[in-house]
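One structure, as structure tokens, below. Some questions next.
For this depiction, one protein chain was excluded, whereas all remaining protein chains were kept in their positions.
Let's look at subunit A:
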Amino acid sequence: MTEPLLRLDDVRATLRLRGGEQTLLDGVSLTIGEGESLGLVGESGSGKSLTTRAITRMLDPAFRVTGEIAFDGASVLSMNPAALRRYRSRDVGMIFQDPRAHVNPVHRVGDFLTESLVRDRGVDRREAERRAVVLLDEVGVRNPEQRLRQYPHELSGGLLQRVMIASVLLAEPRLILADEPTTALDVTAQSDVMAILEEQRRARGLALLFITHDLELAAACCDRLAVMYAGQIVEQGEHVYEAPSHPYTIELLGARPSIDERVDRLPVLRYDRATHELLKAEAS
């Protein structure tokens, strides 16, 4: 079997506290092949964001991380600072949930887009701006030249998220980590941004780890799904959506509102920590 692009093997992230330890990632294993997309779903607090942070080695120093994280065969956890920067700069691209908070408000959009190219790739500013304009155009931003001169607060959330996507594509990574990229946007912008991300990713053959709590969205645009609960991946594969086997996934799928039924609040799941621990004990 050939080595996948990204492989997480029994990754544990433990937070050292005064009163003991708290294991927030509890043996996460997953793989993403070149050009493949994996949807990571799970309720809020289940450890999805921590997983992306572990992959880029950006967890708070208070965490102890064990297990194996390999990108194209190279162990991420044992990279030296220079190799780590290179890996973050060229191999993986992060798209965050809230573009407003994740783009520095005091620099122009153009500076944000060209920063990496100019700083780390030795591309001269003109050329970097030319590439940025091309990419902005491709992700559906109109008047790209003018946008480069604007400040982030002058752009809408949806537009800024497109800028974020363009900034990631500019670096030409092999893997994109998208952590709820549409959650902070308003409904109309959500589907647009998602469509653009998916279209660009496919056109370039990039691998994607797509994080969301929207199981249907993940099922619609990802090759495979992984379902996370309490820091563990309870189930993953190609047919999770059509044929779920884990009780949590089954309940998650059963709980989704039907199309003609308006919901005012999210349904309460019966699956809880106690059930989870019980099932774990039975399995082992």
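Here, contacts are C-beta pairs under 8 Å (C-beta built on N, C-alpha and C of every residue); 3 or more make two chains touch, one makes a residue touch a chain; residues count from 1.
Here, contacts and distances are computed from a predicted model.
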Check: According to its UniProt entry, is the unseen chain "ABC transporter permease", "Acyl-CoA dehydrogenase", "Chemotaxis protein methyltransferase" or "Protocatechuate 3,4-dioxygenase subunit alpha"?
Finding: "ABC transporter permease"
Check: For the full complex, which residue in A:Arg16, A:Arg64 or A:Arg119 touches the chain that was left out?
Finding: A:Arg119
Next item on the list: Looking beyond the chains shown, say which of A:Arg7, A:Lys48 or A:Arg88 touches the absent one.
Entry: A:Arg88
Margin query: From the list A:Arg16, A:His107, A:Arg204 or A:His239, pick the residue that touches the absent chain.
Written below: A:His107
Checklist line | Positions on subunit A contacted by the hidden chain, ascending | finding: 56, 58, 84-90, 92, 94, 96, 98, 101-107, 115-116, 119-120, 151, 153, 167, 171
